[in-house]
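Quick one: the structure is below, questions incoming.
Take a look at chain A:
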Amino acid sequence: QTQGVTPTQITLGSIQDLSGPAAGYGKQIRSGLQMYFDELNARGGIHGRQVRLIVEDNAYDPRKALLAAQKLVNSDRIFMMIGHLGTAQNMAAMPVQFERNVPNFMPVTAAREMYLPAQPLKMAFATAYYDQLRTMLPEIVKERALKRACVVYQDDEFGLEVMRGGEAALATLNQTFVERASYKRGATEFSSQVARLKAANCDLVVMGTIIRETVGVLAEAKKIGLDAVFVATSAAYTHLIPQLGGPVAEGFYAVTTTAHPYPDDPNPAIREWAVRYKAKFGEDPTVFSAYGWQIGNLFYEAAVKAGQDLTVESFLRAMETPYGTDLFGSQGCAITAQNRLCNNSARLSQVRNGRWVITRDWVHGAIPTH
Partner candidate 1 sequence: MSGHLFEAKGISVQFGGLRAVDDVSFTVAKGEVFTIIGPNGAGKTTVFNIISRIYDATTGTILLEGQDITQVAPHRVASLGIARTFQNIELFEHATVLQNLLIGAHIHRTTNPLTEALFLPSVRRAEVALREHVERIIDLLDLAVHRDSMVAGLPYGARKVVELGRALATKPKLLLLDEPSSGLNVEETEDMAFWIEDITKDLGITVIMVEHDMTLVSRVSDRVLAMNQGRVLALGKPDEVQRHPAVIEAYIGRPALEVVPT
Partner candidate 2 sequence: MRFIFKTRYEQDINLIQHNGQLFWYGLLIVALLAIPAAASPYLLTQMSQMLIYTIIAFGLMLLAGFTGQMSLGHAAFMAVGAYTEAVLAIAGWPFFLSVAASGLLAAIVGVIIGLPALRVKGLYLGIATLAFGTIVEEVIARAEHVTGGNAGLMVPPIQLFGLRFADGPAFYYLCLGFAIAAALVLINLLRSPTGRAFVAIRDSEISAQSMGVHLATYKTLSFSISAAFAGVAGALYAHNIRFLSPDQFTVVQSIELLMMVVIGGLGSIHGAAFGAIFLIALPQVINAVKPLMPSALAEATGLQPTIFGMMLILTVLFEPLGIYGAWLKLKAYFDLFPFYRKGMFRRQKAFQKSDRLK
Partner candidate 3 sequence: MTAPVLTEPILTLANVEAAYGAVKAIRGVSLSVAKGAIVTVLGANGAGKTTILKTISGILDPQKGAITFKGEPIDRRDPAEIVRRGLSHSPEGREVFPLLSVRNNLLMGAFTRSDRDEIARDLELVESYFPILKERADQEAGLLSGGQQQMLAISRALMSRPDLLLLDEPSLGLSPKLTQDIFSIVKRVNRERGVTILLVEQNAAMALETADFGYILEHGRIVMEDSCAKLRDKDDVKEFYLGLKDVGVRGHRRWKKKKMWR
């Protein structure tokens, strides 16, 4: 008998930040997942099994993530960990899961450790920050003929990944960063960092920043007149950037995978989905809601393929077959024994008139092998 699977129910676990600094995201991922599974259960579930989702809070603290993972794995006996948010948090939780043969399914973090080193129980969908920049940055640099690239990054694993990705991208062009500036997570004041960038005469600033820091840096840059192209990863691709930044966010670039589901999206299916979401949760969906929904959907498709006899093995076998695009236009999923990442594609968006606009469609990155 597989843990977490009964004839009538599949128990899934997820860990989100529900009270810490990333609680905004955590809640939206939870809502996206919840919406998918509620609708799925109403449709009759998977082979007659209802899906039960247990969400734990990690407050964006790896220690709490670990305890939550222990609880989900050992006490709630979940079948799979799904859509877990945060790099360090996943790193802390994975050993506990793997010891009990509980897969880590599509964590919401674009760190390479989510699929490397390759391991059957790891499955990831998020193009790594590293790869996002490696694929996208040379395109911009060449297009705009930029000469002096700089980086400002959050001083943690996330920021460092961005910085390394940028370095790798520049290496292909025989460039290096002319200035680097970092800040500690939670920082609110960036004058000295931006002053350094200005002093270095940067014309491109790669940003390993998330939301408030992104806007903070942009505002400070505008203030002291640092005129450069600003590019961030998908971590900064949220509707909050134009909303908070207002005019200072105009022209800012971010690498994108799933596009933000605006309520007036040209795609009627997405519009209709957004209406359902708003009816259920009382607020407009965000790109994180979409991630949650996409992860739920991929789980459903694989679990259906795995058949009536749902075990970890049958699920993993089903996962290693190709999957196509979804409601949000994903580039499908092609996981193999060696490659545990769905795909390595990304596109580029820019803030124009207060909303995100895709400026360059999918670029397919190389299949990661490290």
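Per the selection procedure, all candidates are chains of the complex that A comes from, given by their letters.
Heads up, the rule we're going with is that a residue touches a chain if its C-beta (ideal position, glycine included) is under 8 Å from a C-beta of that chain, and two chains touch if they have at least 3 such contacts; residues count from 1.
Bear in mind that the values here come from a model prediction, so they are computed numbers and not experimental data.
The candidate list 1, 2 or 3 contains one chain touching chain A in this complex, and it is 2.
Taken together, the chain A residues at the contact with candidate 2 in this complex read 18-19, 23, 26-27, 56-57, 59, 61-63, 66-67, 70-71, 73-75, 88, 91-92, 95-96, 155-157, 160, 185.
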